[in-house]
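Shown here: the complex without one of its protein chains, the others still in place.
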Amino acid sequence: MTKNLVNEYRRRFLAGLGLMVGATLLPELSNTQAADVTARPENEPASSHKRWGMLIDVKRLTDGGAAMVAACQHEHGWGHDPQASAEQQAQWMRVVKVTDKQTLHSFSLPVMCQHCEKPPCVDVCPTGASMKRADGIVYVNKHTCIGCRYCMMACPYKARSFVHEPLKDQKPHSPRGIGTVESCNLCVHRIDKGQLPACVEAAPHAVIFGDLQDPDSRISQALKASGGTQIRADLGLNPQVYYLNI
Amino acid sequence: MSNKAIVYSEVQQSGWGYYGVLMAGMALVGLGLIAFFYLEHTGHYVTGMNNQIVWGLPHVFAIFLIVAASGILNIGSIGTVFNNKAYQPLGRLSGLLAISCLIGGLMVLVLDLGRPDRLIIAMTHYNFKSIFAWNIILYNGFLALVGLYVWAMMDHKIQYLYKPVGFAAFFWRLVLTAGTGSIFGFLVAREAYDSAIFAPLFILISFALGLALFILISYVLFTGAQRVLSKDLLKRKRYLLALFMGAVLFFEAIFHITALYAAEHSHFEQFILSGASGYSLWFWLGHIVLGSIVPLCLLLLPWWREQVSSLLGAAALVVMGSFIQLYVIIIGGQAYPLTLFPNATVESSFFDGVIHTYTPTVWELMLGVGGVGVTLVMIMIGVKVLRFLPVSLATAASGDIE
Partner (left out) sequence: MSAIFKTLKPLLVLLAGVWILVGCEAGPPPTNLAPAKAKAAQCVEPTADIRKNHMAYLMQHRDATVLAGIRSKQYSLVECINCHVDPKRADGSAVHYEDRDHFCASCHTYVGVKIDCFQCHADRPELANQTNYQHKLGSAESYHFSHQLGTPAVLSLQDLQTITSGGVQ
């Protein structure tokens, strides 16, 4: 009996010690990006209990997001289609330089699909190919896209591109092909494996990625602490990409 | 179908005139098909369309023909729905023209898809939130209804269907044109569009355009087949055309003036109405002066109005003006950049913040005229094999003057 009590005491002490250590470590741990996305078992569907979002601190992006764009390009292989003219070249993500008309204050930020909660591109698509996945990621199901480009007309962010020519040797994890519309898919193939989107990984000092539905996630915390601006919030589409310092 | 006196017959002419037009139509279809197969093979990079101007000349042709289709059916509806006996003998022809125009327009729309091979998906996967999907249903329903309508006019056994189907077709066509206009009306992000007025505006355009096209085509068909068009009917059409054009102008004026006052649309309005871009020139010279004012003068001023040639000239100008109007709406509307940040200028490698340019290539033109060719061929074959054309309108019309 006594022995047991001692044991129990010791267990509690150790647990308490562990908790204390944990408590001090916790913020540190959660500061790393690695904890922002966790792998989902591969035969499980995406869950509506998650809603992926992104917070980009424009001030910390010393290059205006150029490295993020380059990472996206490298990941998905767009932007160098051999035949397309400059206007026809796909751009899933681009750096936009913004200059205030009155103050002439200017800054640059990366703009891509903003993954709206109420995406106009999904509403207008005649075949339902433009879709929002359960976890809030907006992309094109290229298996049913007929290439009508109505979604491109509807997108307020000009986030979508059309593939104007036959392609070869695409990235195996990011199929793209003639006659379909494409856009940032928040790197679904990476998120599903528990990895961060390529652009987020390329700018760890300036971007927080995570689950907007989890109040304890780093991104929710950061948004609570500092707010965050959505582009064209006035349209009421509630995008999942937030910016700081714009 | 009260006019038992009207006799219809197939077109008997089989000389150079008839076959010449038919061959010309087929040549246009051929051009369209060449363009289609070429585009299917190379992709859209050979066109002037790009990621900024995503809908180009083919879409102008397609929407032009679709709007015309619904408008042309009005001729039949005036006879059926408004019980105007003078127009009733033209009901069959109006049905044929409507079906032909719609199929021509749809063909352009379909052949311009990025993946026309997946048309079956468009027919089997419907997203009922999409106006586009609704339009697919509306177009198919229109073809079915107008087909039945024409059948009811031709076959005495189902004559009892003539009235109900005629009414249904009329309301269906109103919804259809409203639907076509709403393709643009619901685009929240585009300053040029995003306005509920597009539905009624398109309906009015269809009235004017449809009537003008009908005047031209029926004139060519009747004179070509050496049949008599009633002078009286031409006169009625003249006033109707003037009325419809007035309505279009009135609606456009409201549309542009309200847009000028609404802060979020005013920049675009300035761009279209007074911009240095070519679009304001097209708008004022092509659509307003040549497409509206000159034809109105031809129709109404006492020096000209009695002549058939001025009616035909006016109709031709209206057709051209409507095409330009649609071009300005569709292309001009896309040329104006999206607003990412109000009160700021933006620039990027993706052409943010700049007026987009569009230069159609010959392939797009070929695709577009291919649709016109389909319409032409269908009309020519239709009047040859079935009894669409009345032998003479003179009696019917003169017996009907109030």
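Think of it as A and B in the order they're written, each chain with its own count starting at 1.
Here is the rule we go by: a residue touches a chain if its C-beta (ideal position, glycine included) is under 8 Å from a C-beta of that chain, and two chains touch if they have at least 3 such contacts.
What you are looking at is a predicted structure, and each value in this text was computed from that prediction instead of being measured.
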Chains still shown that are in contact with the chain withheld from the display: A
Contact residue for the chain not shown (choose from A:M54, A:A84, A:I178 or A:L237): A:I178
Residue, one of A:V122, A:C187 or A:I208, that touches the chain absent here: A:I208
Interface with the unshown chain - residue positions in chain A: 27, 30-33, 40, 42-46, 57, 59-60, 62-63, 66-68, 70-71, 73-74, 77, 79-80, 105, 131, 133-135, 141-143, 166-173, 175-178, 180, 188-189, 192-193, 202-208, 218, 221-222, 225-227, 244-245
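Just so it is clear, only the chains that are shown with their structure count from here on.
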Separation of mean Cα positions, chain B and chain A [Å, integer]: 43
Chain B-facing residues of chain A, complex: 81, 83-85, 87-91, 94-102, 111, 120, 122-129, 144-150, 152-158, 160-166, 178-181, 231-232, 234-235
Chain B residues touching chain A - in the complex, by the definition given at the top: 42-45, 49-55, 113-116, 118-119, 121-122, 125-127, 129-133, 136, 183, 186-190, 334, 338-352, 356-357
